[in-house]
Structure formats: C-alpha cells, structure tokens
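One chain of protein is taken out of this complex; the other chains stay put.
All chains are identified by letter, namely A and B, in their written order; residue positions are counted from 1 within each chain.
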C-alpha cells in the first residue's frame, strides 16, 4: 500500500511564463461571461428598453416603451417626480449623439446641459452615455460635477470598535484632507461612543469636517437629530420594484426618511450602485447601468441633494463583466449630469491587483468628482468594518504621488510626521477629557500614548468593553446631544475644538449644508454648487491644480532638495 | 426661624446618593426626594466631588429647587476603600506517558470492553492474526475507509477489539462494521497514543457510565497487575469515574497525578501575632489562620504570584490615592485590613492530555481590602461649598449614619445592626440601645461573586457572568415557551429570537440572553447560589460576629440589610435563612418607607442633622 498521491501517467510541459502569470494577483479576481437576458451585463444589452416618452395634459403617460397602466412604482415615481414634463418632449427629440457632444463640448455650459438632461428618460440617458468611451465620460465628468472644488471622503472604524482609535484616525484623516468621515460598528451598542469619537476627532484634525455613522436607519436618524453626527449617506435605493420591496421599502418611504433629515437641517444623500439587482437575482432582464440610471432619477425625484454611487458594495459584479468599470464611470457621470452631488465609490475591496485598483479609480480622480472616494479607508483594511475598501492607509503615499505625477487634486496631501503625531495625541487627549466629563469609562494615559503612535487596533491596549457599553447606553438614556459635547469640550479647556463643533452644529440652522454638494472649508465657509459652481469651459478654466494648493501637493515623504541635493525637502 | 433646605450626600464605593429635605426649627423633617449617580474617582478623594455635585444637582432639579436655596450640604465621612481580588489555581492534573484518554466525547461508538495491542490503521494490513488489535486512526481518514479497513482485517482473521479515532466518526464507523466494537473518537493528539502497547477501550451504553476502567481492580484484572502496580493505577481509575467512555494504555511509567501547585505563602500580620499560611492549603486553612490573628493589621503575598501581585497593587493604589493629600502617604495607612478566601474551581486543560481533556482544578479566590484612617473629605467639602454657595459639613461616621438611615424603615428600632452588601466590601454597623455605634468592614462582595460565577462556569465573559448573578435563569424549550428555573413554564405569543433556541438563558432586562456554557440549568443555578452563599452569607456572619456583643450572634435582635446587593433576588433570602438559625430577625431595609435598601447613609445624615447631632463648622 502507498501513501503518496498517484502521479499522472504523462505530464505536459508548461510554459514558465504561464506559471508566472497564473500566480499574479489579478488571476485571483473573478471574471464571468455576460448573460444579457438575465441582466448580467454592464451597459450594452439588446434587452434594455428603447427610449420614448409621451405627455398628455401635463402628465407622462408613456415612459421608455411602457404605458402608464403597466408602470411599476419606479416608473411612476420617475414619471411623476423626476422628469421635467415641460421640456421632456423637446429634449427627447434631440439625437442622443448631440446630447453626448454637448457633454464633452467645452463650449456648452453645464447649465445648458442640465436644461436638456432634466427632461430625459432612463433609456435615453443610457443611450447617450453608451455613445461615450471612457475618456469622453471623464471629459463629461469634468464639466458636469456639481461643485467646482473636488473633495474626498474616508472611513474611520476599528475592528474592536475602539472609540479612541476611531477618534485618532479621524483626526489624522481630517488633517490629510478628507472633508467627510464615515464610521460603522461591529457591535451596534458601541455606536454612541464611536459616533462621538468620530465627530470630535474629526474637529481636532480640521474644524469643519462632516461625520456620519452608518447604522440601521432609525438609530442613524436619532444620532443625527441629536447632533452627534453631521450627515447621513447609507440610505439605499434599488433599480427594480421587486428588489426594493424585498428590503421592505418603496421610493416614497425613502423620500420620507430623506425629508426627516432635511427637516432638521441635516445633510444627507442616497446610495445606489450597478449590480445590486442582478446580484439579488431580480434584474428583470435589464442591464446594470440601465437599472442604476433608474435609481439616479428616483433620487432626483425624491429631492435629495446627492447620491453615493459607483457600484459600491456590489463592485465585484460589474467588475467581473466586460466594460464594467466603464459603466461604473458612466453611472457617476449620470448622477452629475442629473445635477446631483456624486460621492463616487472607490470604497470597497475590488481586486487583488494593485494595478487594477488604481485603474478603477482614475475615471474619478482625473476629472475630479464631488467626492473622489466615498470611503477611502483611513484605517488599515484589517480594521475596516465596511468589509474592506479599495484603498487604505498603506496607500496614502502612492495616492499623494499620483496626485503629484499627474497634477490632479484628489483631496489629500502629504503631512509630515510631527504634525500627524501632534494631532493624534491631541485627539486622544481631547477624547480622554471628554469621556471623563461625560462620566464615561476612563481613557488612560497609556492608551493616549499608544494611540499617538499606533497603526492598527492591535497597537492599542484592550478596553473594558462591558464598561464602555454601559457608558454608551447611559449616553443614550441621558439624552446626550452635540451641545453637551460642546459644553464638555469647553469645560475641559479645549476651546478651539468646542468652537469647531459648535460651528458645524450651527449649520443646521442656516441650512447651507442642504445645498447640493455642500462641504465646509477649514474656516467654516460652506462650499457648495451654489457658491462654488463648476464653471469648467475648456482648457484654462474651471478648477485647476495650481498656486498654493499645487505647491502643497508637490510635497512627498522623500523629495531631494534642489538647493542642497544632499538633503531632502522638509 | 424657617425651614432649612438640606441635602445629605453619601459618597459610596460605586454610587453617590443624595437625600433632599426641609428641616424645621423643631427638628421636623420633610423629605423632598432622592437621587443617585455613579461615584467619580475613588470615594473620599477630591475626584469624587464631581459625582457629589451631580447627585445634588439631580435631586434639586427633580424637586424643582435651585442650588442657591440650599442651606447646608451634609457629607459623610467617606474614607477611601480600595478592594482587589485574585484567583490562584492550586492543583494541576498531569497525565504522563499518554497513559489515559478521558475526555468523554459526546458520541462514542459501540458498547463494551475491548482489550488488545495498539496498532495504527496504516499498519493494520500487516498485523499478526493471533493478536487482538486496538486500532488507532490518525486525522484525515474518511470514515468509510476506516470501516473498510477494520472489516478487512477482521475478515482476514485479526480480532479487531476496539478503535481510537482522531475525527468525530465513532458512530459512523461502528454503523459500518460487520462486528461492532467499542470506539472512542475526537482524540485530537492521537499521534501521541503509544503503539505496540497493551490497551483497553471501554464504552458504556447511552446514559450509563463505564464499570471496568473506572474501577482500580477492573484495570488490575484487564492488565494482570500485581498489588504494587494496582496501587499506582488507582489515580487513573479515579480520573475516569463518571465517564461514558475511556481508554487506558499500559505504559511502563505512565500515570495520572494530581499535583498541588505551590503558590507561595500568605503572611497575615495581626495586632498581637503574625502567621503564615500556604495559599494552596485552601480557603478553610487561610480563614482559620486569619481568625487566629484577628484583628488584621496587614497581609502580604509571595511576589510573582497572582495573590501577591494583587495585594501589592491594592496597597499601591491606596498610596497613590492618599499621596496627594496632606501629610503624604504613610505606610500604616495603606495596610490590608481584611481578606476573604473562597474555594473555587477553574476549568483547565489537563497537561499531557491526548484529547484536550478539561478538568476542574481547585483554586482559591482571595478578596482583600485596604482602608485608611485619614480622610480627604475636607477638600471635597470645600469644593462642594464653593460650587453650591452653601455650607458643607462633614457629618458623622459612616456606620452610624447607615444605622440612622436604616431606622427610617418602618418596624425598626434601636438596638439594631445593619449590614451593607456592596460591590467591593461588606460592612456592618450596630447601634446599641444607649447610642453606642460600632462599625466593621470586610473584604469580598458583589464583584467577587461575579468572578466566581465567571470562573466556575468557564464563561470568560464578565458581562454574562454579571447577568447570571443578577437575573433568574430559564431553558428555552421551544420558540414559544421557556421553562423557568423554578420549573414553571411561560408561553409567548411571538416566537423567541433564533439565537436563544434550546439554550439556557438569563432573563435579563432586555430579554433572554443565552449563556455560553455546556452546563445544564440546574448546574448554573447551583453555581450562582453557591457563589452568593460563599461570599455574602460568610461575610455577613463574619461582620456580624465582630459587632455582636461578645461576638455572639444570638445576642442580636434585628438585622437590616442595605446596599445594592440587598436588591438581589435571592441574596437577602440566603442571608436571612442563615441568620434564622441563630435566632436573628433579618430583613431588607426600606429607607424612608419607599427607597428600599438604598439611600440609608444620605437619609441618616439628614436625620442626624435634624437631631442637632451634627457639629457645625466642618471639622471631622
């Protein structure tokens, strides 16, 4: 008897090169053949409807080949709320290629394009973008994004839901340039402490950063109403009625939720993305992009100011079919051309290949979007509680280098270590003082020291989770609000952080953050499509990376000095 | 003179309580409300000021009053208490030379006793026909193939008498044998089973236990041992008692030993004499040694042990706490004043085990307490006075105030004794008929109970242990009904959540919480009650003996239970039952007729003030 594996009778000789290529990370990714009948196709499908519209007495009675009697609730919602009835017939009569030309023609203003797109049906919009290759899509994005100045968003989470880590990494992320920060939890009961940590840490890094905590919708709304978060994003919408209903929702229920936020002056956006419907087995035979365009129009009809899209957590699905990443770029463009703020994906683990991860984000980085990433991981991916992002802290220097190589502004900058250490230490001390003020479990000096120099959650001492959870419950029971945090920060001597947080909270009264694509600058000026409108009109116009900002982005970790080549630029 | 608004504030180890009242010129008291909050910092140090102010703020707000209306704040003479506890395992079970497998897997196969020579399944094809075989199967073998191998050997004429498997396949294999034999499975370190040795495998029928291998003479018969050898195998038989299955291998020097782990000496220094006791001698020996040197002046453990480390840490924490006060820290003030030793069990993996056997090793849990005579309440009083703009006075000794508060319970009068069942310490105070008050504090209370529950149930989860301590148990028998620990059944209209199905649960305030333990409900209940008994009943008796006249419990009439742990659903009954044997009437206090066992000291401060017993001026 033997214990060895049987050897095949004859072994064919293999190419050494093939073996090398087989071992490449890209071959660990998943790729599938298209199946258009089932919707497993990015954007080129014979089964997508033909564009059409009919208006009778100011009401749309036919939409993309379907008459009102056969509308599902997405059709109804889009027909009644999203499409501009007054202009639709005229806009639909324009040849798609003409509209596509308008998108890339620098001589046609954004406003002129919007005047046309507001009257288009989903199938017509698809028809237009199908004519555009990825370069043209990027060209269109450059003009159509809502806010002139591009920005970026990050995740700050912890595998142990350690609020100290969330605060400190939020501070560093804000310092590096993120304008929005997002967190979520493994253990939901930790939410109050982690949300507080994110908000306070963010304000330490840079006053004016906006924060959100992704949770079940009722809890998320409550935290927002209390002023413990500044905005909300993870309110999901879907492209088919069946998938929407599977999640116990309708376009109207989502709109109601959106208005609840608006009534409190809290910024919010919806989330959608190609691939979700076919993943749930209910694409109704439509292409991924067609269904996503329905989502985008539904969002427009609801009246929300913006949308997070770019496939988001379903990125593995378009990523597996031909032209998928082109479709993802197209969906960002469509959001922008429907005059919505676009937080453009790049936020979920997508590939084993570093080259592919980079290629995926160029269509957003190069033209610039309202938020190039809707979730760059400002913590190592092992700590990322959104199941991993396309980029994490390990990629900071690469990102900054690409900005410098191509002279594009991706919202980030290199920061020297002493500044990072200082802001991390300060965030830790602020949270320590605030926890004591709120009678929450102590943060020790050892923890503060560890936090300053840490990389991941493994570098922090363990906290007493039981005591933290009891404290978190007390925060909710005692009705702690953002103003209590302001009082606490003031009482513990951190006047500047208190002032920052109070100013962010005050925005609810002014309502400026409800405008399209609104963020706050470091001196608390709201920057939105109203006062920072994208005025791109060809070479030499629009947002350019130049001047002081360009000087800032020229800095990297190691740059040899020209004045003294034996040293590096500080 | 009009009514004066006063507030009594009791800064305790874990909670700070306030009692607001109007005191009339003739001493009449009108109670306006109570409040409680978590104590900030260590009780009796300036850090605890904030908690005091919070409690005062809350009780004023609830009564619709403002701070400026306050005439006086009455603070208790709170001296810091630092408590600590440690667990030391004192026995260790060691199996040498892989002589025994006793992990009692859930699904052994076959039934009966098989005696033969150990042989690996890999070598089975060459095994001689005459020799009975106990087949040992390493991981990675499919159960179909194992059965085929055993059947083939048996067909060849080899007497296959038993099998020992790495995988969880005993039933699968026996179901496929032409001649079923006893099979023990889930032996994770099966490669350590010595081959070529005489071995016996025994499996009992479901619901029964083995008879031969758990009997010293049974083993002697099987292996034809002489009397000296028989004596040596006795620990093996003992270790296998109660098992449904077992394997014994006759190795030259193999045995099972129960070692005592030396964990050092505990030195107890009393007023008059000092004594040393080995920690591994057990709780009874330690408490007996303590009794011999009472009153305790200090205790030291062996450096490098858990107990030694804990005692040093407790002392250091007190030194740090007192160090910032007037006069610096003084060694005499940071002394251990009481210890409580409790016998307990810690599940531990057996050394040399072949299948990850777990056994309950003996352990000693030790709680210790440091008290200081000096107080930093002056600083607290000054800060409180400044913040509130009212006079702040430190009134009375703690014990005395607790008794006065307890006496607001309907149905009580002096002489009376109160027992305060807290989180870190258990305290007793007595008030004699002529107004003499005595107070004592002993180590060991709620936290020690939680630790015992956590350890003995091998939960490794303080949150769940805390829940098990506080709330009753039930077994979820279906999605629509549970059986409570008292045997009654409760039905539900809505199905229970999926994660509690078939589990033993704690009926907590937010719904049933499953307990991650293999033990049945009765075992968990037993552990819970025993832990409470070993801590609170023992300590109540210890404390009462120190305040009872001549240490005679029978001379006590009324005992009133106070404190957070007096709210527990069974502790007061356990204590009352134990005291009833001594003819003592014991019940849970009902301060002010509606506060239950809480707020005694704060209410007592107000009562004392009303009697004019509190000296003005803030001197201690």
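Throughout what follows, a residue touches a chain if its C-beta (ideal position, glycine included) is under 8 Å from a C-beta of that chain, and two chains touch if they have at least 3 such contacts.
Throughout what follows, contacts and distances are computed from a predicted model.
Asks: The complex has one chain missing from view, so what does its UniProt entry call it, picking from "sn-glycerol-3-phosphate transport system permease protein UgpE", "Carbohydrate ABC transporter substrate-binding protein", "Propanediol dehydratase medium subunit" or "Nitrogenase molybdenum-iron protein beta chain"?
Replies: "Propanediol dehydratase medium subunit"
Asks: Touching the left-out chain: which of A:348, A:492 or A:528?
Replies: Only one listed residue reaches the unshown chain, and that is A:348.
Asks: Looking beyond the chains shown, say which of B:10, B:77 or B:169 touches the absent one.
Replies: B:169
Asks: Based on the whole complex, identify which of B:229, B:257 or B:478 touches the chain you can't see.
Replies: Touches the omitted chain: B:478.
Asks: Would you write out the residues of chain A that touch the absent chain, in ascending order?
Replies: Chain A touches the chain not shown through residues 1-6, 28-33, 35, 38, 40, 275, 278-279, 281, 313-317, 319-321, 348-352, 381, 384, 387-388.
Asks: May I ask you to list the residues on chain B that touch the chain which is not drawn?
Replies: 107, 140-143, 145, 148-149, 168-172, 175, 477-480, 495, 497-498, 501-504, 514, 516
The working rule: only the chains that are shown with their structure count from here on.
Asks: Need the CA-centroid distance for the pair chain A / chain B, whole Å please.
Replies: Centre separation, chain A to chain B: 49 Å.
Asks: Give every residue of chain A touching chain B within the complex, in rising order.
Replies: 1, 3, 439, 465-466, 469
Asks: For chain B, which residues count as touching chain A in their complex?
Replies: By the definition above, chain B touches chain A via 37-38, 40, 51, 54, 122, 125, 462-463, 466.
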